[in-house]
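Just dropping this structure here.
Every protein chain of the complex appears in place save one, which is left out.
Each chain gets a letter, A and B, in the order it is written, and its residues are counted from 1.
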Amino acid sequence: MEGDIAQMGQFIGAGLAAIGSGAAAIGVGHVAGNFLAGALRNPSAAAAQTATLFIGIAFAEALGIFSFLVALLLMFAV
Amino acid sequence: MATETKGAEAAESAVGMPQLDFATFPNQIFWLLVTLVVIYFILSRVALPRIAAVLAERQGTITNDLAAAEELKKKAEEAEEAYNQALADARAEAHRIVGEAKAEMQAELDAATAKADAEISAKAAESEKAIGEIRAGAMDAIKDVAREAAAEIVSTLGLKADQKAIDKAVTAKLKG
Partner (left out) sequence: MATEAQGEAGGLAIHPMDQFIVKPLLGDGPVGMFTITNVTLWLFLAILAVVGLMVIGTSRRAIIPSRSQSVAEMAYGFIYKMVEDVAGKDGLKFFPYIMTLFLFIVFANFLGLIPMSFTTTSHIAVTAVLAALVFLTVTILGFVKNGASFLGLFWVSSAPLALRPILAIIELISYFVRPVSHSIRLAGNVMAGHAVIKVFAGFAAVAWVAPASILAISAVYALEVLVAFIQAYVFTILTCVYLKDALHPHH
């Protein structure tokens, strides 16, 4: 019984941590959307900033991956 | 739970995350380093210098081709210029020839006209002279006739006609 409660806690925690992935998705969408808004205002400057766009997306995504990792750890490794 | 997954046991089924199975780390790291070193040497010794050479060669070829194309274009322009020049020369020549021919013809025409004019005027003068003679002949004849007629008339009237006075009077009458 005790083990079952611990397991339940693990899975609940994993599910909560997985929310972080969704939050990261919001962040990535924000980065991409703002880039697009800026690029449409000034298309000539957009090409030079593609690298910055990917770096920004990578940073935003990394944090989502962290929460995903926490979920995986709770599911499989704890 | 993670402790259970270590070792050979993990090879059977994935209990826990295989990524956190530290027993396999030395193996992965060793083979990864081997791979990276091999790829690095392949790239830096063979592949990258070769691609760089090919790209440089292509750049050179493109530059040469562009230069050659430029030269050919220049030649073509020169040829066109020469052609235009020749065309202009030919046109000028043709103009000159036409002008000359026109002038020649004009001169001939003028000469012919002048000659014709001269002939015409000579003929006219001759005719004039002939007419003058005829008129003079006619006048003399009229004078004679008039004189004789006058003398006749005078004698008929019973007068002694003075030949000189009759001549004078006829001449005066004819003049008037």
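In this section, a residue touches a chain if its C-beta (ideal position, glycine included) is under 8 Å from a C-beta of that chain, and two chains touch if they have at least 3 such contacts.
Predicted model, so just to flag it, every value in this text is computed and none were measured.
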Had the left-out chain been drawn, it would touch chain B at residues 1, 7-8, 10-11, 13-21, 23-36, 38-40, 42-44, 46-48, 50-55, 57-58, 61
What residue numbers in chain A mark contact with the hidden partner chain?
7, 11, 51, 54-55, 57-59, 61-62, 65-66, 68-69, 72, 75-76
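In the analysis below, only the chains that are shown with their structure count from here on.
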Find the geometric centre of each of chain A and chain B from their Cα atoms only, then give the gap between the two centres in Å, rounded to an integer.
76
Complex interface listing, chain A residues touching chain B
72-73, 76-78
Applying the document's contact rule, which stretches of chain B touch chain A when the two form their complex?
1-2, 14-17, 20
